[in-house]
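Shown here is a partial selection of chains from the complex, left in place.
We call the chains A and B, going by the order they appear; numbering starts again at 1 in every chain.
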Amino acid sequence: MKELISSITKDYLYRLIKDGKRLDGRGLLEHRKLDIETGWIGTAEGSARVHLGDTDVIVGVKMSTGEPFPDTPDRGVMITSAELIPMASPTYEAGPPREDATELARVVDRGIREGKVIDMTKLCIKEGEEVWLAFLDMHILDFDGNLFDACGIAAMAALLDSTVPAETFGFGEDYPLPIDHVVIPTTFYKIKEQIMLDARLEEEMISDARLTVGTNEKGEIVSMQKGLSGVFDYQDTLFCIEKSKEIGDSIRALMKK
Amino acid sequence: MADEDVKLIDEKGIRLDGRRFDELRPISIEAGVLKRADGSAYLEWGENKVLAAVYGPREMHPRHAQNPSRAVVQARYNMAAFSVPDRKRPGPDRRSVEISKIMSEALEEIVFVEQFPRASIDVFVEVLEASAGTRCAALTAASVALADAGIPMSDIISSCAAGKIDGQIVLDLGKKEDNYGEADVPLGMVPSSGKITLLQMDGNLTLEEYKQVMELAMGACKKIYQLQRDALKRRYSTSLKNFEEMADDTEEV
């Protein structure tokens, strides 16, 4: 099932956006109220619940040990998955992960992996034989648009909250999950030639194109993903990258508190 | 369940977490916690954390599953991968399929299903953290979420387990008590009428012990019923206050 939107709402939204305005009075490049709560789940090695406006997601990190991949024998392994559980929206149905969930999980995963967020070499127990596996599971509880940012931020926060349960597995003392970089994704939506940040559901539904840019604390770009069937031009992408750095810095500052 | 040489009750009758035999773990319930769902509830029960959402009555898909004379209540119990010490693989396993089925049957009893032919009323429960007793927590939360959704119901269901550990009958088994105890009886009932809508039992009980177990569990359901009503009252008063404030705002204009 697809989310549906009436043509009246659609027209109203178009008119607002044309004037650079938004449903909730935000500026085009302003994100919604962001709330990050960590350490929420006792059974997880790390967890974070993120409210981005009314979008509500929870990410839990579980760790266990297992074999490394043959081509990276001295590195831990991260496995990311996302469930668009039917609780979150009248249009989600139970069942195998939809392609939306797959893209979401992969984009969050790449942001962390390619951004070298975790120092994977410190998750090696015995080279070629046993390493730490970190499972990152994302649950969408309430869906009001822009899961890419909500989940990406929650994933980052959950990793920062995580402890390697070495004691439980008989490998010495627990230690914090070794984090090298703090990557923050920001997602831009293009609607009728206007570019805006952090779309709510209704805005997302009328978006022509979507661009997610992940940056680290040095302002380097570590991941990008363009989505939807509309287009950006080259200048748009430069604009989004510049803004992403700024906004990423402000969110990183928020996370340090 | 296996009776090992783990000591679950000390000589003073105190349980591992400090409770007496007839004490519940702390329970807190909040109704109306999600925006998109028609109704919702969040419940903490000891270390259990459970979220319930209700959608409906809405058109049943697929159509051939519609019941022409009444609504179908479909509950889905799901555990988050990170809700248990050893990560659970996402997706339904046999345990959650069974719990979903008996929850659906229990809830169908209290909903006026005849009022909504061909419709489905969907109840989604996510267990975010699990620590023994999640099916009772789920059923309790689902009842509140149904009420929050304004679904016409005859009453609400309260649910609690009792069982036997170290040879003694106790209320509301905790994690270790569940693992090493001798019997567990999850009960779901309508406290006002005494109707039993969910009942399971595993372990070993004499008839006499069963009676004691049921007395404890039925008593606890009444207490939980009060907590459910309080949560709904708080929810209504908030809604009311919001409404009044809106009215006030309007008058000011």
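We adopt the following convention: contacts are C-beta pairs under 8 Å (C-beta built on N, C-alpha and C of every residue); 3 or more make two chains touch, one makes a residue touch a chain.
Note that the structure is a prediction, hence the values are computed from the model and not measured.
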Assembly formula [one copy per chain kind displayed, counts for the whole file]: A x3, B x3
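In this text, only the chains that are shown with their structure count from here on.
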Centre-to-centre distance between chain B and chain A (centres being mean Cα positions), rounded to whole Å: 31
Chain B - residues contacting chain A, complex: 34-37, 47, 49, 51, 53, 55, 58, 61, 76, 78, 80-87, 90-92, 122, 124, 126, 128-131
Residues of chain A touching chain B in the complex: 1, 40-44, 47, 54, 56, 58, 60-62, 64, 81, 83, 85-90, 94, 96, 135, 137, 139, 141-144
